[in-house]
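Each chain you see keeps its place in the complex, though not every chain is here.
Just so it is clear, A and B label the chains in written order, and each chain counts residues from 1 on its own.
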Amino acid sequence: MTSQPMTLLVIISETVLEDILIDEIMDLGAKGYTITEARGRGTHGTRAGRWTQGGNIRIEVVGNAELCQRIVQRLQSAYEQDYGLLMYTAPVELQN
Amino acid sequence: MQFEPVVLFFLLGVFAGLVRSDLKIPGSIYEALSIFLLLAIGLQGGVKLAEFPLVQLLVPALLILAVGALIPLLSFPVLRLLGRMTRADSASIAAHYGSVSVVTFSVAVALLMQEDIDFEGYMIVFLVLLEIPALVIGVVLARRGSGHTQWGRLAHEVLFGKSILLLAGGLVIGFVAGAEGIKPLDILFFDLFKGILALFLLEMGLVAAGRIAGLRSYGVFLVSFAILTPLLSAILGTLLGWMLGLSVGGTMLLATLYASASYIAAPAAMRIAVPKANPALSIGAALGITFPFNIFLGIPIYLWMAQFLHSFGA
């Protein structure tokens, strides 16, 4: 067994940002990411995932705490003001 | 006044939206319908373009683009000063109205075909060409004096975005293959066109219903803007078409192009290029007011205007 403590960062944001956010995340040093399609409601209104209204994506990144912190800071400063964005972190045990 | 049954599907969609029916067109189906529509329109244009001496198009094309650029350039100060909107919002809305709507154009073509009125097939080329200056002007207006623009990303977004790529790709394929080579594809891309347009309008109605509900909050100014801009732009288009010697059908299509506002390519481009703009305003106006105005009242009016002007001789 090689279980090791890591941080899970979940980012929920607008579909239109997908390529841009992925570039940022990989540039900051993530080893990988996982995306699922999502929809939802928040302070920027309902994003029902219908065209012209746009949907959300949910990005998961597993990495060390420091990497996740870097990503959070970068996305916050660059996108939080103008785009729907929610981020949270949680400790997980990576099982690889 | 001429009436095209396909718009009834839009009404059905609006009704379903207003009563909050659970009807929805799945996203992937919507995407497939737009891929189809853009390719089909492009192919139709390409086939017609192949029968036409391209060089003769150069001067009219430049004129049509130049006059088309007036629409966002004139809209911006109106939005900024009269509407007291932020720079970003004014620029984004101006770009939407300078840009064009493929579906509005398709409804106009359907009406011409129903009424057996001829038109210059190459007008479809301007569905591609008019998009570009409008978006560029929008970004320049938004950014003037403020920081740097990711022009590379924007150019990429516009030129290789799926709308332009499919329209232009269809044009080229239609042009290369010609009417004869395209014939086995006719049944999919031409004969089914109007049925697919009907389904598309159903979805547009569903989405527009949501927008219509939000209109009250936009105020009188934006609503007036969303009705007067297409009318004035259409007058520009009618005059220009008549001066260029276009047929009645071609004149009406040029008016429709100018009058229509984008809600596919422009929103995506503006969301990236002018993030401070509120997308609810521009899409609400373009899709919630201008689009239904155009398909129900505008298009018949533009046809009438073209016929009226041409009755004085071309």
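Keep this in mind: a residue touches a chain if its C-beta (ideal position, glycine included) is under 8 Å from a C-beta of that chain, and two chains touch if they have at least 3 such contacts.
A quick note: this is a predicted structure, and the numbers were derived from the prediction, not measured.
Undergrad: Provide a label formula giving the number of copies of each chain type in the whole complex.
TA: Chain copy numbers for the entire complex: A x3, B x3.
In the analysis below, only the chains that are shown with their structure count from here on.
Undergrad: Between chain A and chain B, tell me the centre distance in angstrom, where each centre is the average of that chain's C-alpha atoms.
TA: Distance between chain centres: 34 Å.
Undergrad: Which of the residues in chain A come into contact with chain B in the complex?
TA: Against chain B, the touching part of chain A is residues 14, 16, 20, 45, 49-55, 82-83.
Undergrad: What does chain B use to touch chain A in their complex?
TA: So the residues of chain B in touch with chain A come to 24, 27, 30-31, 206-207, 210, 263-264, 267-268, 271-272, 275-276, 279-280, 283, 287.
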